[in-house]
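So the structure is just underneath, and the comments pick up after that.
Excluded from the complex is one protein chain; the other protein chains are retained at their positions.
Chain IDs A and B follow the sequence of writing; residue 1 opens each chain.
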Amino acid sequence: MPEHARDRILARLRRAPREAQPPDDAATPRAPAPGGEAAAALEAALAAMRAEVQRLPREGWAGELRERLRGRGLSSLLYARDTPWAPALEEAWAAGPERPPALVAWEGTVEDFRDRLFVADAAITRAEAAAADPGVLVLRPGPAEPRLLSLVPPVHVVLVPGERIFGTLEEALAGGGFTPPLPANLVLVSGPSKTADIELTLAFGVHGPRELLVFILE
Amino acid sequence: MGDSGFEARVEQALADAGLRRNFASAMGGFAARRLAVFPDAAALERLREQGAAARRRALARLPELLEELERALVGNGIHVHWAETAAVGNRIVLEILEAHGVRRVVKGKSMVSEEMHLNAFLARHGIDAVETDLGEFIIQLAGETPSHIIVPAVHKNRAQIARLFHEKIPGTPYTEEVAELNAVARRTLRRMFREAGAGLSGVNFAVAATGTLCLVENEGNGRMCTGVPPLHIAVMGIEKVIERLEDLPPLLRLLTGSATGQRVTTYVNLISGPRRAGDPDGPREVHVVLLDNGRSAVYADPELRATLQCIRCGCCLNHCPVYTRIGGHAYGTTYPGPIGKVLTPQLAGLERAGGLPFASTLCGACEEVCPVKIPLTRLLRRLREETVRAGAAGGAGAGALERLAWRGYGLSAQHPRLYRLLFACGRWLGGLMPPVAALERWGRAHAEPRFARLSLRRLFRKRGIPDA
Partner (left out) sequence: MADPSPKPARVQLFATCLVEAFFPETALAAVELIEREGVEVVFPAGQTCCGQPAYNAGHRNEARAAARRQLSALAGDLPVVVPSASCAGMMKHHYPRLFSDPAEREAAERLAHRVVEFGEFLVRGLGVRLRDAGPPLRVAWHSSCHALREMGVVLFAKALLAGLARVDVVPLARETECCGFGGIFAVKHPALSAAMAEDKLADLAATGAERLIAGDCGCLLHLQGAIEARGLPLRVQHLAEFLRERVHGG
């Protein structure tokens, strides 16, 4: 009798009668949605999940974003400093007069930053890719962007580059550069946090963000 | 769980008009939403074929895939543990927690951990496991078990939850406002997420090719449990493995669409390792406990193996005429409903649970909706045969009188004369109800059927219908 649980379990499985290998009919990829339509379909799908979707012009997007976040009652917006889009944010926030939300950079590790993270109003991240069907953003946290930015603050702002919108999740995973080894964490997000655990009544923001603001960069 | 216990709980549930109303309307709602999210029957059928094929492919190579998964997980820096039984699995989790000096863990929803009775085990060893899925949080406060595998607190109404929160969470005023109740849970659990020394979770799918754990959820508590504390421990049944990332999209569509009629859940969390060098957050250690607990025995039988295709969507519960009338608690098992009636006797043994497969009309509603095409009626029938063969006590099929009755049935079905003689007796006596307790109970709700006055043979002869 093998000494280890692992070997005993595997030995039992190997003793079981073998079945003919079922046909590998895998990956009947769906027809890709044409580019422009993919963005519109994504917008509709996310809106159906109660995300708020807006378009931003590629040129001067950060300044425009700052304008649109005004008057939402947000006092702070967390961001990660080492991302390629951080300079644009910093520049836009430095350009105008000081007014909320204040741009606050994540610093150090979560152990250093936890207290500030848990009191922040909002955070901004980028989506690495998106899929119109079934309407998800693919977040790729990593060294440059903490995973908790998109989870802990009550408002999550996401930038989605228009050219990274795919027709289907199959295509997004295949074409989005998610080849092994995969990052420690990938998250598909389709809307704000929600639950229907009390009398099946839908409620938002039970643990994660109450609001998901999606900005598609055109 | 004796048969009489089940029957008593059934009668109790049937007598509870409120419970029946709640379950009927909740499950009816899920069924309607499922239809709305899968409007094209032909497309759904293709998707089910795809999902079933992905699961069958994985099971056909289960031992190899588990090794591949282990290699990939370890390559990703995830610690892998193997547990043959729930007791060993619990012990492994405890040892990891003790090694890290953890006294409190936050927990995401996991049916495997329910199967292991992990919370109670940890509590006995002084570790507080806090359920953070809202439904699980509610039933943990109430000291209950889930009544549904997707919506565990579906049996509770808002007044009950309001009272529970008011009584069990200090400083909580009584309110039936759902938004306010949600806010109470959020406030209470946020503190736990921040301070807990470890997070525990289940696994929906484990991708062998990439060493990835896939967790599906709507609330974000699962991401909290697996992302905030420095230690993450995932428990999963060994059947949860799939071959590759490409298998995920169809399975995700099937899982969420079948479970709650959603196109997709709010979050799909793909974990392929602990915090890596340079990462600002994420757990520093990730452990996976691969639990057998009877699954390899299920696997040994080529027919019953299909049980392991299950992706735990709960769709068979939502569509079951028995489940929707009595809810999950009446079963007295971790997994209720059709899949529970098939899985439990195999995991817990026929002696304990062999009666459960008989609690079905074999109507096939479950099989019709199963997203991975588990032949549930065939499995139910097969398990009835096993129960009868084993003469298992739990399997109400064991009584000597019953055995005799079936022997008699077999004889009469083989011998037309005897068959006709029996019916003749029925006609003479005006009824053929032997004084058997089970039939008497049937008679409480049914008038006794009246036997035909003439045999078919005579009727047909009178009308000149040939008999050969």
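Brief remarks follow.
The rule we apply is simple: a residue touches a chain if its C-beta (ideal position, glycine included) is under 8 Å from a C-beta of that chain, and two chains touch if they have at least 3 such contacts.
This one's a predicted model, so the numbers in the text were calculated from it and none came from an experiment.
Listed by label, the shown chains that the missing chain touches in the whole complex are B.
On the side of chain B, touch with the chain left out of the figure occurs at residues 7, 10-11, 14, 321-322, 325-326, 355, 358-365, 367-368, 381, 383-389, 395-397, 406-407, 409-410, 412-416, 419, 423, 426, 432, 438-439, 441-442, 444-452, 454-457, 459-460, 463, 465-468.
The definition used in the following text is that only the chains that are shown with their structure count from here on.
Computed centre separation for the pair chain A/chain B is 30 angstrom, with centres defined by C-alpha atoms.
Contact residues of chain A toward chain B in the complex are 4-6, 8-10, 12-28, 45, 48-49, 80, 106, 108-110, 113-114, 118, 134-136, 141-143, 146-148, 151-152, 168-170, 173-174, 178, 180-201, 203, 205-209. Residue ranges on chain B touching chain A, taken from their complex, read 26, 29, 49-50, 53-54, 56-57, 59-63, 66-67, 70, 75-76, 82-84, 88, 132-135, 138, 151-154, 156-158, 161, 178-179, 181-182, 185-186, 189-190, 193-194, 209-212, 218-221, 223-224, 227-228, 238, 244-249, 252-253, 260, 263-282, 290, 292, 296-297, 299-302, 305.
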